[in-house]
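The complex appears here without one of its protein chains, the remainder shown in place.
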Amino acid sequence: MKKIKFAVAGLGRIGKIHLENLLQINTIEVVAVMDPMKESRDYALEKKIPFITSTYKELLASTNFDAIVICSPTDTHADYVELAAKAGKHIFCEKPLDLSLKRVVEVLDVVKDTNVKLMLGFNRRFDKEFKKVQQLVKDGAVGDAHLVKITSRDPGAPPVSYIEKSGGLFLDMTIHDFDMARFVVGKEVEEVYAKGAVLIDPAIGEAGDIDTAIITLTYTDGTMAIIDNSREASYGYDQRIEVFGSKGMVKADNNTSDTHQLYNKDGVNSSLPLHFFLERYEQAYKAEVSDFIDGLVNGTILPVSGNDGLQSLKIGLAALKSVQENRPVNISEI
Amino acid sequence: MKKIKFAVAGLGRIGKIHLENLLQINTIEVVAVMDPMKESRDYALEKKIPFITSTYKELLASTNFDAIVICSPTDTHADYVELAAKAGKHIFCEKPLDLSLKRVVEVLDVVKDTNVKLMLGFNRRFDKEFKKVQQLVKDGAVGDAHLVKITSRDPGAPPVSYIEKSGGLFLDMTIHDFDMARFVVGKEVEEVYAKGAVLIDPAIGEAGDIDTAIITLTYTDGTMAIIDNSREASYGYDQRIEVFGSKGMVKADNNTSDTHQLYNKDGVNSSLPLHFFLERYEQAYKAEVSDFIDGLVNGTILPVSGNDGLQSLKIGLAALKSVQENRPVNISEI
Amino acid sequence: MKKIKFAVAGLGRIGKIHLENLLQINTIEVVAVMDPMKESRDYALEKKIPFITSTYKELLASTNFDAIVICSPTDTHADYVELAAKAGKHIFCEKPLDLSLKRVVEVLDVVKDTNVKLMLGFNRRFDKEFKKVQQLVKDGAVGDAHLVKITSRDPGAPPVSYIEKSGGLFLDMTIHDFDMARFVVGKEVEEVYAKGAVLIDPAIGEAGDIDTAIITLTYTDGTMAIIDNSREASYGYDQRIEVFGSKGMVKADNNTSDTHQLYNKDGVNSSLPLHFFLERYEQAYKAEVSDFIDGLVNGTILPVSGNDGLQSLKIGLAALKSVQENRPVNISEI
Partner (left out) sequence: MKKIKFAVAGLGRIGKIHLENLLQINTIEVVAVMDPMKESRDYALEKKIPFITSTYKELLASTNFDAIVICSPTDTHADYVELAAKAGKHIFCEKPLDLSLKRVVEVLDVVKDTNVKLMLGFNRRFDKEFKKVQQLVKDGAVGDAHLVKITSRDPGAPPVSYIEKSGGLFLDMTIHDFDMARFVVGKEVEEVYAKGAVLIDPAIGEAGDIDTAIITLTYTDGTMAIIDNSREASYGYDQRIEVFGSKGMVKADNNTSDTHQLYNKDGVNSSLPLHFFLERYEQAYKAEVSDFIDGLVNGTILPVSGNDGLQSLKIGLAALKSVQENRPVNISEI
């Protein structure tokens, strides 16, 4: 069988992870890589990637490939996706497509016209914990879903310089939870009420953002979800989910480095959650790229669509509006 | 030492529990009991209570006692407390004092004037799980509290006839959680946003109530709390709490009948939460009565004040208004 | 219905627990108590026991009762049981009947001849954890039992003065585990191999005892059990059980004061096992006395027989011989 030819645009932290995972899959080959940083290109050189360039233009122009994985900075996503779509390449793009709703709609229209396949990198959908919960809910194990609870806390706030350009807590961090809220019960959100506070670092507030939040989502059928966020959980990366329904409840806990329990006179001590997303979602990153390739090979519908990105962005924008106006906001207002 | 003389008004389910617990405490004696039902008075007879009557008036008039435990129906609480206070009796009264804010304020004024001691039966404050969490928070184990999460789900909805007179989900059921939200971090609530739905039984909706709810509380210092409620958890009584703060997080889980784990080819099976409040809070009911007596004996401040009842009622009324108007409601509006 | 009349002989730590539990049961009344210590008799006085004496002889001679609970020192058990049986009293006796096999057989013969009912105080059979495991095994949840594992560790070694008169680790402490090994799978033990060591306190070795042990039991059908013992677990009282069989495995864990988990940068901390047997087996002590009374009232077979005591003693003596001779010992050798 002919191998699918891949290109990777952007070799930062996530880009390198995707590249490593791609290199281990026998049904594809990575033929080209693009990154403006020399250090990243050297990294690609060591991996023996045939074509290495510093510009996206050259990547598209001078090599022949079937699919592209876009992991460049957020503000390049929309343009890169548009160009790749027009060049007839299938696209895996890190979330979000863009922070502007208008631009996202434009890009998705181009993708639709060009008939290429597009998948967004909502990696948590591929986490074995969340997938198990989603599968059980889908299989009816909890009956009709009534309540969804998502806890999502980062181990430490990013630098304020990052926060300033991030789009804010909801578009940068909670957007994953918005996607999870839709994914885990397969329902659409209709209304958002978000309450935010600056409890960790006043500098975050000065940068116009919040660091702690509680968000209530109401789905179109009356089901409700709660998300709680913090930029800084002293004990690590806290990622839990729970779905309560008419027939039962299912929840998934954090992953830990090991299961040890140490008993001594001071109590019982055990291991903390895995430190951050690279550790917690290591397996999920592999699975999402693998599922993208499966979709290309088998012509099946990709597991995360452009619309999934669009919906999460809408919820995020509604949350932002809700905090600003301290009132529930209907998605139709966005 | 002379034993404190106790009376008990109302020998329903909770009244019987309080009576049994009182009978096991050596420093007091139960000298009188009142209940309009013959079955309950027969029960008291078997327990060899010296004076048994069917009316509150007679109870107050014809016997000599120091303190009274009021477990009669909710709509008698305010009157009974008022009369007991005027008679100079110390009072332990089941929550709530009344569903009308105005009446509660009136009663508390009478109590204040008469100088008797009053304690409200927020039994969950005496649950070893919640007490442990509260103590750890107080001791600074989680640093500054940022988020409080309370899950509180009943194993089954009460009859609609009960619901109609209950004051609704917030005043009947969530009021315990409102008290817990205040108790566990020792802070006052300023704003409430509540979202409710009828997801279990349409008849509950027809009775003007909801059966499922998510409530966001904001404390005066910006700390936030989330409560999630359901009238019917198929797997039993679900009572959990979590406090997240600047230095850590503490949570307490449900209690189970045993710790067994059965491994077989179908998975690992373990025991459900204790069935309902009588089982889960059995120890708490003992502890609260014991603490009330300690307070009387030692002259210390009682652990649950009339104001605690007042504040929880205010939060409950704000939650009700919030659901009705679908907007956050400030406690000062109540 | 006429109440069964009870006497209690011996009001030490366990005697007081039994007395308290008896006083809460409505179908019986405690009419007499005997203890040589004035402090204990004062305690009984406060409990308003009608007849209080310092000698067993007087107890039997001068009062009229149906059943006796014997909680006096071990070396009085055999004589007291014999005398009570001859006086026609039903007997609940703390374990062991005696440390001498010959004497136990003699006493059981007397009991048999007199036709009174005898139950031994193997309290752990009434612990909700172990009972659940035993019930699941009995119900076939694990299929044919292959392996039994019992962990039984005390929080601290008793004084050497106690150890010297205790009969040694196996007859004093492990005898409970021997009974549990028989109880949990309903099988008889055929062979014992015990390995002991003095790892905690050399003084225990000088007193002729061991403080740490591993015992392998082989049942008549080839099923095997392992028991591990220590006189001193720094983290508290460690009481766990596991049964592995052809269809599954069931295990029960320690009980803790609460379920809290505290997450901070140092890890996750939770509560230790309940401190010692009075706390861990509080509920079991109630249940065993209640079951004894049920047996008397309903004429059913009592849940722990004299033979149960005999068999556990035999296993204990075999374990002792096994350690001394460092070889497996067949029960038939005892």
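The letters A, B and C name the chains in turn, as written, and every chain counts its residues from 1.
We take it that a residue touches a chain if its C-beta (ideal position, glycine included) is under 8 Å from a C-beta of that chain, and two chains touch if they have at least 3 such contacts.
Just so it is clear, the structure is predicted and the values come from calculations on it, not from any experiment.
Chemist: Which visible chains touch the chain that is not shown?
Modeler: Within the full complex, the chain not displayed touches A, B, C.
Chemist: Tell me which residue among B:N269, B:Q283, B:S305 or B:N330 touches the hidden chain in the full complex.
Modeler: In the complete complex, the chain left out is touched by residue B:N269.
Chemist: Just to verify: which one of C:S54, C:S166, C:T216 or C:Q311 makes contact with the chain not shown?
Modeler: Going through C:S54, C:S166, C:T216 or C:Q311 one by one, C:T216 is the residue touching the chain not shown.
Chemist: Can you name the residues of chain B that touch the chain not displayed here?
Modeler: Residues 233-236, 238, 263-272 of chain B touch the chain absent from view.
Chemist: Just checking the interface: what residues of chain A touch the absent partner chain?
Modeler: Residue positions of chain A that touch the missing chain: 24, 26, 46, 128-129, 132-133, 136, 141-142, 247-255, 257-265, 271.
Chemist: What residues on chain C make contact with the chain left out of this view?
Modeler: Chain C touches the chain not shown through residues 143-144, 146-147, 149, 151, 153, 193, 195, 197-200, 212, 214, 216, 218, 222-224, 226, 228, 230, 232-235, 238, 244, 246-249, 326-328.
Definition applied: only the chains that are shown with their structure count from here on.
Chemist: Nearest whole angstrom, what separates the Cα centre of chain B from the Cα centre of chain C?
Modeler: The mean C-alpha positions of chain B and chain C differ by 40 Å.
Chemist: In whole angstrom, what separates the CA-based centres of chain A and chain B?
Modeler: So the centroids are 42 Å from each other.
Chemist: Between chain A and chain C, tell me the centre distance in angstrom, where each centre is the average of that chain's C-alpha atoms.
Modeler: Their C-alpha centroids are separated by 58 Å.
Chemist: Touching two or more other chains, which residues of chain A qualify?
Modeler: Those would be 233-235, 238.
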